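Please see the structure below; I have some questions.
Heads up, one of the protein chains got dropped from this complex, but the rest are sitting where they should.
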Amino acid sequence: MAEMWINMGPQHPMTHGLWNLKVKVDGETVVDAEPEVGYLHRGVEKICEDRTYPQIIPIADRLCYGSSLTWSHLYCMTVEDLMDLKVPPRAEHIRVVAIEMQRIASHLMWLAAYAVDLGMMAGFLYAMRDREIFIDLLQALSGSRITYNYPRIGGVAHDLPPNFQRDALRACDYMDKKLKEYEDLYDGSTVFLMRNQGVGILRREDAMNLGVTGPTMRGSGIAYDLRKDHPYSVYPDMDFEVASHPDCDCYARYRVRMVEMRESARIIRQALAKMPQGKWRTIAPRTAPEGTGIGRVEDPRGEGMMYVVGDGTDKPYRLKIRSPIFVSVSAAPKMLIGYKVADVVAIMGTLDMCIGETDR
Amino acid sequence: MNLFEFCYGLMHWLVDILNNIWYWLGDFLPWKFGDFFIAIGDLAKAHGTIAVAAILLEVLIIFIIALVSVLNFIWLDRKFMGRIFDFYGPYYVGYRIGGWLQNLADGMKLFVKEVITPSKADKAGFLLAPVVFVASSVLALSTIPLSPDFGVAVNRAGDFVPAGALFAFAAFAIAPFSILVAGWSSNNKYTIIGGMRSAAQMMSYEIPLLLTVASVCLMAGSFSFVDIVAAQSNIWFAIPLALGFIVFLVCIVAEVEIQPFDLPEAEAELVEGWTTEYSGMRFGLFMMTSYLRSYVAGALVTALFLGGWHGFDFIPGPIWFLIKAYIVFIVLTWMRWSLPRIRVDQILQFGWTRLMPLAMLNLLIAAAFKTLGWF
Partner (left out) sequence: MDIEKAPSMIDGNPEEKVLRSLAEGFPRTISGGEKLKSGVIRAHVERTDLYAVCQTLRDSLGFEHISMISAVDYPDRFELVYHITSYQSRLLLELVTGTPKDDPGVDSVSSVWGGANWQEREAYDLMGVVFRNHPKLERILLPMDTMFHPLRKDFKG
């Protein structure tokens, strides 16, 4: 059969979000691939030049709706770097608790979508059921389920609700139990291992050179985590391990995310135990000084980064957002060429794509 | 009294009642009209006419049993899926009987949808493919009796067709052709790929399937279902031919396209696979036939391996047969919703390199049992 270009997307049940992947197939084997993004471009960076600093926090939430707390926290960190603002310790601990809960919720959603892509609907519903527990906790904390609008420049919006500590610890214990169950369900399933091992190999050098970060990079054996190697907030006080796996295939990336969930539960417990009393917010000045600010966080999908240029008014002059998935998608052809069409789903699934942050 | 005699008697009684009307009209009306109605009455009373009518009634009864089983299977599938996934299955429609009426609601919905034919599609193939698919699957039911007294393919003396198993599997195997035609005539890249994958999968799993059937027929000494089940009166074939039983179950799952072998209809990659361009009740026919084929699969497993209609005497034979077919379906459903999908080249590799040697080994075991005289 001759080679032909197949369009996977933009309307397709598999693709999480709105993007197009053109693959050139020869029979069943992928010979070439070309991703096309830009269908969800909203012009966020231009919008932000016309909004005051606090007005951008909900916009930052909507960048990646899968893990929105990370982005609004990143934005607040960047502006605090620009304004040289010191955040009170209680706010930092609350932020860490919320971010790690968001990380667990985001990884559970990835697990659900990945299971249903592979054909195991049971995995989808179990992961979504467990994610509800963390989304309920975050709703008690901030008032909404997905786009939270919770961090503020200089702290967080409001204090912890009553009984939050007790419920969060219960949720962490439940998560540890469920992680064991997931490992039995997935690692014990021969079919799952057959679909994942040896598929979508991304070598170490390619991962570093092509700018792939996050669990995808850690699945290729590079044990680099921004929370440990460029620590921010109160992460230097937390004791956790960086998850990495030496095989560079889909199975390695899946294992990395499962270990990260367990480590997140550990961090939540430590942050709750060390939570000091005090203020949860300092009032930030209305106008920012002239200068630049950088913020870097370890997003569940990779390295998120923001660069803000202030010009003495109450609106930023330029806000540049680095999305980890934007760069990982450009590395996708390296992972796809040579495998079968049915593997495309598995490989793109392990990248954990969220188009909101790709297209901004 | 077997099914044919029952239907014959019923039709005879019906014809007797109707003939009163014809003969009365014949006496009443003058000239040629009267002769006309008397001739109709004589024609209806003839043995040939009543026999044909009885056969049609038999077919209708078997067909209704199959369709009711299909409705039950769809309901069972969704309820079981709900239990595995931690939610309720169909719940509201038919609230008091557990949501069974949801099937009828879904069927009605499919009837009122707009039926679209793509303009560039090959009309003959597009329209005929569902017909062939459904017809061949129902045809496979014709030689499977539910008990020695309850079957269609039987002559007046009560002997079943001697090559029942052959015919059933031959009819079952026509499906890959209709899938290929359906996929190709839709004029769509995705459906071609889906159709070819499906046909490849089905054809490569036919061989271990038929080898296993050959081993069963070897043990029983005949191709007729009645003889095969009669040979299991001491012990079900699932126990000495355990290897064959497992191979047969795996192959029949691949034939009916149930997860983990349902890549041709994989939503995640190819939208709906080879049925993408079909809409409305045409698509409903494909869905229904998929469950009908799993009913046929359950019936075949029961007849070949699980002792057919043997069981305790307080329940009649056909009911035992249906109970065993339902249990087989529940086991297949359990497997279906617990496992991920296997990639198509892994499926083909598995079929050729693992199942075929096992099926041949099973044939050797059957031959050994037969030679040793234990069966």
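Labels A and B are assigned to the chains in the order they are written; within every chain, residues are numbered from 1.
One rule holds for everything that comes next: a contact is a pair of C-beta atoms (placed from the backbone, for glycine too) under 8 Å apart; a residue touches a chain by one contact, two chains touch by 3 or more.
This one's a predicted model, so the numbers in the text were calculated from it and none came from an experiment.
Touch, as defined at the top, links the missing chain to these shown chains in the whole complex: A.
Across A:R195, A:R296 or A:K340, the residue that sits in touch with the chain not pictured is A:R296.
The residue touching the chain not shown here, chosen from A:M8, A:V25 or A:M305, is A:M305.
Summary of contacts with the chain left out: across A:V37, A:L63, A:L141 or A:C354, the touching residue is A:V37.
Across A:K86, A:R170, A:H230 or A:R286, the single residue that touches the chain missing here is A:H230. Within the set A:A33, A:A331 or A:L351, the residue that contacts the chain not displayed is A:A331. Seen from subunit A, the chain kept out of the figure touches residues 37-38, 41, 43, 45-46, 206, 208-213, 222, 224, 229-230, 294, 296, 303, 305, 307, 309, 317-318, 320, 322, 326-327, 329-331, 359-360.
Keep this in mind: only the chains that are shown with their structure count from here on.
Per-chain Cα centroids separate subunit A from subunit B by 49 Å.
Considering their complex, residues 4, 6, 8, 12-14, 28, 115-123, 125-126, 129, 189, 191-192, 194-195, 340-345 of subunit A touch subunit B. Listing the residues of subunit B that touch subunit A in their complex gives 81, 84-87, 189, 193, 259-260, 262-263, 266-269, 271, 337-346.
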